[in-house]
Each structure stands twice: as structure tokens, then as C-alpha cells.
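Only a single protein chain was left out; the remaining protein chains are all shown in position.
For clarity, chains are labelled A, B and C in written order, and residue numbers in each chain start from 1.
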Amino acid sequence: MAHLGFVGLGVMGGRMAKRLLAAGHALTGYNRTKSKAQWLLDLGMKWGDTPRAVAETADAIFTMVTNTEALQSVTGGPDGLLAGLGPGKIFVDMSTVSPAASRELAARVAARGAQMLDAPVSGSVATLEEGNLSIMVGGDRDAFEKIKPILQDIGPKVTHVGGNGLAVSMKIATNLSLAVQMLAFSEGVLLAEKSGIPRETAVEVLLHSVIASPMVKYRGPFVLKMPEEAWFDVNMMQKDMNLALEMGRHLDVPLPTTAVTNEFLTTARALGLVKEDFAVIFAVLARMAGIKP
Amino acid sequence: MAHLGFVGLGVMGGRMAKRLLAAGHALTGYNRTKSKAQWLLDLGMKWGDTPRAVAETADAIFTMVTNTEALQSVTGGPDGLLAGLGPGKIFVDMSTVSPAASRELAARVAARGAQMLDAPVSGSVATLEEGNLSIMVGGDRDAFEKIKPILQDIGPKVTHVGGNGLAVSMKIATNLSLAVQMLAFSEGVLLAEKSGIPRETAVEVLLHSVIASPMVKYRGPFVLKMPEEAWFDVNMMQKDMNLALEMGRHLDVPLPTTAVTNEFLTTARALGLVKEDFAVIFAVLARMAGIKP
Amino acid sequence: MAHLGFVGLGVMGGRMAKRLLAAGHALTGYNRTKSKAQWLLDLGMKWGDTPRAVAETADAIFTMVTNTEALQSVTGGPDGLLAGLGPGKIFVDMSTVSPAASRELAARVAARGAQMLDAPVSGSVATLEEGNLSIMVGGDRDAFEKIKPILQDIGPKVTHVGGNGLAVSMKIATNLSLAVQMLAFSEGVLLAEKSGIPRETAVEVLLHSVIASPMVKYRGPFVLKMPEEAWFDVNMMQKDMNLALEMGRHLDVPLPTTAVTNEFLTTARALGLVKEDFAVIFAVLARMAGIKP
Partner (left out) sequence: MAHLGFVGLGVMGGRMAKRLLAAGHALTGYNRTKSKAQWLLDLGMKWGDTPRAVAETADAIFTMVTNTEALQSVTGGPDGLLAGLGPGKIFVDMSTVSPAASRELAARVAARGAQMLDAPVSGSVATLEEGNLSIMVGGDRDAFEKIKPILQDIGPKVTHVGGNGLAVSMKIATNLSLAVQMLAFSEGVLLAEKSGIPRETAVEVLLHSVIASPMVKYRGPFVLKMPEEAWFDVNMMQKDMNLALEMGRHLDVPLPTTAVTNEFLTTARALGLVKEDFAVIFAVLARMAGIKP
């Protein structure tokens, strides 16, 4: 494509933009705090003064922001991304937001003659940097086909899962298991530990067992030593759980393990651990079991 | 070792005995229903008329039975295994039983001058037949070292995790995640499906995501088509959950996801699904979500 | 007070208005569907063409609507209640809405020089008609003192619990126990019944035990025979549970029994029972226990 735009150049978004630049794309970017994007300007990215300006410049515009409210903030209003869209343009939101909000936004994008795709990613910063990110895409197939080669410059596994909003739905349906698996894993470690098995041994056995999902493999060792910086903090994890529970209520799907696990994320928050990686749910349960995390 | 004994020649136990025979060991076996062991007699196994007779004949005696009650049944009484034990003999229980019961039995074995190991296995019939079974062992290290080569004829990965009862503790601490992961997985599939994503697509995406533990990988497809025969049925799964919950109460470890998930296994039982593979927990949740399993 | 206004003349609101008329107050009313308020016009109520018109006419204006969205609908916009408020007027919302939304609205009311009270009620239509309704009030004490005598014409027990939004907070904190107590009661009835005790006997014993709250006393018999018309349906009950869970997340209070119970209300919804009294949660659990409700 002739020209790309990127709005939201934080930890994930910035690295995605970098990969697009590295792949040879012309790119205009916008971030609420310009200074945080200076390193990308140094790499050749152009600056757009507003999300609208970015959208006016580019043929395909990507967003990567924190939540539904942030997405509404960069897309709405006179300086918003929507105002800069028009026929032929494709807007790709890579954030994890409410599927309902995503679909509503897609309708407004369509009303301007443009097309929208939701394209949330699965994986962490490390996965992204290694070039192993998985990307699910929701929206019209023709728009998908046009955008697919660009998305592959961000991550190799790009899958079309259905219409607008369905990729974020699938993402949320996946992510609820992250927290639940981590809490169940913690239950197992604490049972073993209080039985008399050293925590290290318990973790090692579990990491080699049939319950060792990739998530358990990279996050399990955190119960021995928490990471300096959260990979995915309690706040972000609970945001996804809340989206899942909201979907469950709208679609009439009971979510028993999600609901119970979410209360332990709330406990983590209450205990001041909101900025920790959500693996800290182990520490919450350990306290409840009367032992040192 | 000069001679081995095996008590409990059911689906798992019989195949273990077969592997021991295939490895060249002399073996005397006992099963409550003799006819079910005929195929092993045809393969060269000798018959012992009682568990006690097997124990008197052999230097190392293995058991593989359904639960704590079955273990007490084959070990106790005048014809029981215990009565046939004496100095120098090693008794290896491969069943998944209550850690407390296992430790108590180990004490009675020691009182007769023999040694006991708990050696529960991780994996299904298929894993066993492929020769990939993992075996955790609890008990004295010297007894472990003597038995290790024999266990390796059953499955290659043999790990000593600590004193008596700790291997079954570790097994139970692992297994609770099987059911919890399966229920969380089902929540995700149903959320996706009611969002409008075909069930097949949802399963495929989840099986390639970070939540895809080996358990999820082989059991996830069961939500599309249940297996003819259960790999691990609701009854067996709930037995392990009950053991976990019992341990949690004795050791003061709260087990929130285990407790909640167990109520759905009870529901499966109430709905007449007790003989199905525990993946049927998906069907239970599907009914509660008002859709056809 | 010289003149009262009432917006939202449904099942509860209409009967409240009737009591105000019966107490001799001059009253102007508004309802989305005018025909449903005809009986009140016949009793002497005057009609206001819009919520704004009602607010312009009256000194104290009451609202009783379904939820937060309905409240925003009757208060906002050019025809909304807010536009008709001014210095000296008092706006009393008797609905159960989000405490945050209530506080935000109170600020907007204050900006127009008027005062707002949140005054949710505790009790059903029957309690109201018997003149036994309890009313909790949040907001400034001086406004409370002015309105108190009027509220006492609706129900005798009027309590000031604190500042704006705190009465709805207290209401929601109370209501979560309705659903939880009902589900726990159902667990007890089903345990007794499957033990072999006739359901009627089980209910009778429970209704005379220490767990028999007023709620259990009037709703318990519903497990023998559901009422023709819901007193408080699944939809309304879940609305309050969702408000509680939302508060729990904002205030960092884990709500384990609320969270679990809410998933059974979702199940009721999925099974097509959304319009039934929430006592139907018994029928949901009965199905899960494999017996006829």
C-alpha cells in the first residue's frame, strides 16, 4: 500500500510500528505523548498532529490502544480518526475492546465509505519482537485480503475468523483461560508445597505435565520469582475478564471459572498488586493459605 | 530383580504388566476377575491365587487399582498383599489414592520389614502404549533406586519427588488443573460460538493459542465429537477432584477453581453422563447456555 | 410542599403516585406511554407533556424508572427533567441505578441550583400497597428533611444513610443477598429432596429455621408453586447483581457468592426463564441435579 498510519505508539504499538518501518512501509504516526514516539521518528516515521491527520494521510490506519474508552477517544470528535476516513481507506484496530463497541465503530466507519477490521493480537512483547505474533482478524474478507500482507510484516500467523467484532470476541474467549489456568496452577503448587514438596520441584513437575500450556510454561516460573516488569498486569487481565463476563451476560453464557477467578484479581487489586503481572494471583492465594508468597 | 508381582490387571494395569513381560521380567499376577487376565497368562504371566500369594512369590510387587477403597481391599485381610510382605521386598502402588491413606499403608508395610513406594502415573492408555508414560515416585531413595529400572520398562520418565505419599500428592495437585482447564476452555468455546464463530473455528484457534496445554490439545476436539470410549471418565476425574479438595481442607489450602469445577462434574453425574470422558463438562455448560451440545 | 411531580408511572411508580394523591398532594405526572397513566389522571393527577414540563411545574419531582439508561433518558436532552430544574427545587430519584451515575447526575442537578436525593425503596408491590415500604435516602440532610414527610406518605420507614449515591449503594449491597440466599436455599431443598424428604416438608422446616429471612419466607414457597406473575424477575435481579459486581470492581471488594450466583441467573436467562421471578433459580439448579423442577 502506498502509505500507512499508526495511532497509539506505546509498548506494543511502538514495536509494531517499528516492524512496519523495517519492512519498508511509509508510515505516519500519532501518540498522545509525542516524546514517547521520538525513537520512531528517528527511524523515519512521519508525525501526524492528530489521529484525524494520520487518517487523512494514510490508506491503511492501525490503532493499538488500552481499552474501549481510549479507542473512542482517538476515533471520535473533530480531531478523531473517523473524521479523517473516507472511501477506499481501511482502518485496522488491533486493541482488545468490547466486541459491541467494535461493531458499532465498524458501522460508523462504513458510513464514511471506509472499511474496518478488528485485529487483536495474541502474545506478548517478547513474542512480537521474535516475529511470532498471532493475529486474528474480523471484518469483510476483501478488506482482510488487502491488509493481510501488511499484518504479516507484524506477525506471521494471520487468521480471518469472521465478520466485524468476531476477532476481539475470539481473543476475549481465549484470554479468560489465561487467568483461570494461572489460578488453578497456583492451587496445585500450594497443595504440593503444603504437602511437603519444595515449590521448585512442584513447579518443575507441573511444567512437564499435560497441563503445561505455553502460558503455564512461561508464567509458571513467576511463582518462584516475579518478573521485574509485568508482562500483562492485573489491570489488563481484569479488563479482559470483565469483557468476557459482559459478553457472557449479553449472550447468555454462564462463565463459572471466569467469574470466580475474577474475584481473585479484584483481591489482588485490593491488596495493592494491580501493577504486578497477573501471575501475582499466586501470591494472593498463598496469603489466603497462610503462607509467604 | 528376580521376580515381579502385579495386582490389578485392568485397562492400565494389564498394559503395564504386558510391558514388564515384554522387557523380560518374570511376573506373577492377580486380578479380581481372572478371565480378564487370561491374555496375560497367554503371554507367560504366572497366576497368583490371592494378592498375598503374589506378594509371597515376588521381590517387587506392583498394584494398580481404582481408588483408596480398592487398595485397602487388596492389601488388607488374611489374603491381602500386606500379609505376604517381608524384609527385602518392595511394594509399589501405582494407583491414585489419598496421600494420607498411602502414608498410613507405607507405615504398615515398614512394620513388616518391607518398603513401599507410591508411583502414580501421568498420562492415558495411549501414552502408556506409546511408551511415553511419566511416573512420579514417593518413598525412600534407596528403594526408589532399586525400582527405577523396572519402572523405566513401563514408562521412560521416572522422577523421585520426595517421601511416602508425596508422589500421589503431586499427581492430585496436577490433575485438578485438567478439569478446571477443560471447563475454562468450554467457557471460551461457548462464548465464541454464541458470538457467531463456528465451533470448529473456535476450537482450532484455541488449540493454536497460548492456552493449549497438551491436555487441551487432545481433549479440546472432544467438544466437536466425543470419543467412543472415555479416556478418563467423569467418575475418575471427580475422584481426583475430591482427593484434591480433601487435601485442601487438611492442609488449609483454599481451592476456588477446583471447588467450583467439581460442582459441574456433579452436574454431569446428575445428568447421567458419569461414564463419559470428563470433556463432557462442555456438554453440561452448553445445556446451561441453552444450546445443543 | 406546594406541588409535586412524578416521572415513571409503571407498576411501582404508579402506586407511589396514587399514595401521594391519596395523601392530598397536588401532583403532575409523566409516563412514556400516557394511556398507562389514565387511571391516575382519573384520580386527579395532572399531565405534563415532557419530564421537563413536570419539573418546571413542581417543587419536588420524583422519578421511578427501570435502570440507569432509563434515568438518563428521562433526565437528559432538551425535554429532559434536568432542563426543567432550577434553584429551590428538589429532585428525588427512587430508581435503583448505578451509584456512580447517581452521583454524577446529582452534580449536574447542583449545577442548576437544585438538589438531588437518591431514595431507592426496599420491598415489593405488596409491601408498598400495605404502606410498609422502607425508603433509604442519600444526599444533603437539609433536602432530606424537607422531603421526608412526603416520602413518609409513600412508606413509613425513611432513613438517611449519607451523601448522594449512598442510598443506592446500600440498596445494592442489600439486594445481592436476595439472590444468594435464594440459591443457597435451593441447594438445601434439593439436598433434602434427593435424601428422600418430600419437598413440602423440606420447605416447611426451612421456613421455620434460623435461615428464614423475610425474603426466604415469602419466596421459599415459590419452589413448590411459582407465582403467576414475577414479583422481581430474573432480569431485574440480575441488573442489581451486575451493579453490585461493578461496584465490587471499582471499590476493590471481592464478591465470591455474588459472582457465582450471578452465573446461575445467566443460566436462567439462557433457558428462557428471564421473565420469571428470580426464585426460578431453584428450577435451574433442579435441572442441573437431574430432577423435575
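Simple rule for what comes next: contacts are C-beta pairs under 8 Å (C-beta built on N, C-alpha and C of every residue); 3 or more make two chains touch, one makes a residue touch a chain.
Fair warning: this is a prediction, and the values are worked out from it, not measured in the lab.
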Open item on the list: For the chain left out of this view, which of C:Met116, C:Leu190, C:Met237 or C:Ala270 touches it?
Closed with: C:Leu190
Task: Touch criterion as defined above, residue of C:Ile90, C:Leu128 or C:Leu176 at the omitted chain - done: C:Leu176
Open item on the list: I need the residue numbers on chain A that touch the omitted chain, in ascending order.
Closed with: 256, 260, 267, 270-272, 284, 288-291
TODO: Go through chain B and note every residue touching the omitted chain.
DONE: 238, 242, 245, 248-249, 252-256, 259-260, 262-264, 266-267, 269-270
Open item on the list: Under the stated touch rule, tell me which residues of chain C contact the chain that is not displayed.
Closed with: 99, 122-123, 134, 136, 157, 159, 161-163, 165-166, 169-170, 172-174, 176-178, 180-181, 183-185, 187-192, 194-197, 201-202, 205-206, 208-216, 244, 247-248, 251-258, 260-261, 264, 285, 288-290
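Here is the rule we use: only the chains that are shown with their structure count from here on.
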Open item on the list: So, comparing C-alpha centroids, which chain is the farthest one from chain C?
Closed with: B
Open item on the list: Could you work out how far the Cα centre of chain A sits from that of chain C, in whole Å?
Closed with: 38
Task: Euclidean distance of C-alpha centroids - chain B vs chain C, Å - done: 53
- [ ] Could you check chain B for residues that touch two or more other chains and list them?
- [x] 256, 260, 288-290
